[in-house]
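The structure appears right after this line, and notes come after that.
A single protein chain has been omitted; all remaining protein chains appear in their positions.
Now for chain A:
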């Protein structure tokens, strides 16, 4: 592996991480995207913006959230000391709110009044609807009709918060299709609308901007581990759909060569069947404004992704992850639906914490490698969100007998 002086300098001035990233959008959107880039650069350098962001993270989101030593998971795995970074304890129940706070402040600064977003599991939709309520802005959320069905509680939550949820029926009616429709809305309402993208993907500056807002996860984990254990963690594990929770945890550690970093993709029914593991099973391509690894056929047509977790059910991944994959700094692995469901149950029963199905992928992989690691190995698993939204999916996956006939 060729090691660089820094893995944190990207993207370049044109928004590329190596060959990945960039701005592949319709000309109609280009002037606006350049405006977002300029506005974000100014906001990033403005201490007042940063202070307001930090104030809301602490007073509204509830940060810092704990880095929790999980004794029973540690015992069960029988190796590394496992710590959970508790993004599930944030207001609205997932890491998504960190980014939404940052972007809504930017949208307000840009004078935009109407916010659109796409959502898969609904966590980003809920977080967006929440910040729109907080700032009194109009909110339209695009969501695949398949996802609406499997994430009903979140759909209702968005509606209660005052958002309009627009069902998307094209394609497989999941996150990819919701993103297409959000882009269609944006191109049609370019003058007054801000597109609040929920992950580290899309045209530059979104991948870098979302990463910056989410980096609070890794910054806190770094300080907390140093305070609790007196040193850096030895490994980080996080699930990857688009990859924002993972990028947020990883980024502050990228230049610490002693820290092993692992991203866990969704292998769905298996890598030889339907899955959502873009890095493991895809190749570079261009979609939704950026070049990145994509699930696609030989003709460049985008394949449908599958994961039991709606939040990971996307055929692409953030471009910085593609670059980190090719540069070898981060290991990308995958776990199946079944393994994630087992980890979901294990974490729930052993720690009294119901993890999101997305996060369960990270826990599942931790359970695979922790046993072989020394007992003084410090492992941080990102618990990116809580699993309340997933209970009906889990119930369906397990069947009545596991829930005593309650379903």
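Convention: a residue touches a chain if its C-beta (ideal position, glycine included) is under 8 Å from a C-beta of that chain, and two chains touch if they have at least 3 such contacts; residues count from 1.
Please note the rule applied: contacts and distances are computed from a predicted model.
Looking at the choices "Cytochrome c oxidase subunit 1", "MaoC family dehydratase", "Tryptophan synthase alpha chain" or "ABC transporter permease", the name in the UniProt record of the chain not drawn here is "Tryptophan synthase alpha chain".
Of A:63, A:222 or A:288, it is A:288 that touches the chain left out of the display.
Considering the whole complex, the residue from A:190, A:232, A:274 or A:350 that touches the absent chain is A:190.
The omitted chain makes contact with just one of the residues A:124, A:176, A:260 or A:306: A:176.
The set of chain A residues touching the chain not shown comprises 14, 22-32, 170-171, 176-177, 180, 183-184, 187-188, 190-191, 285-289, 291, 294, 296, 298-302.
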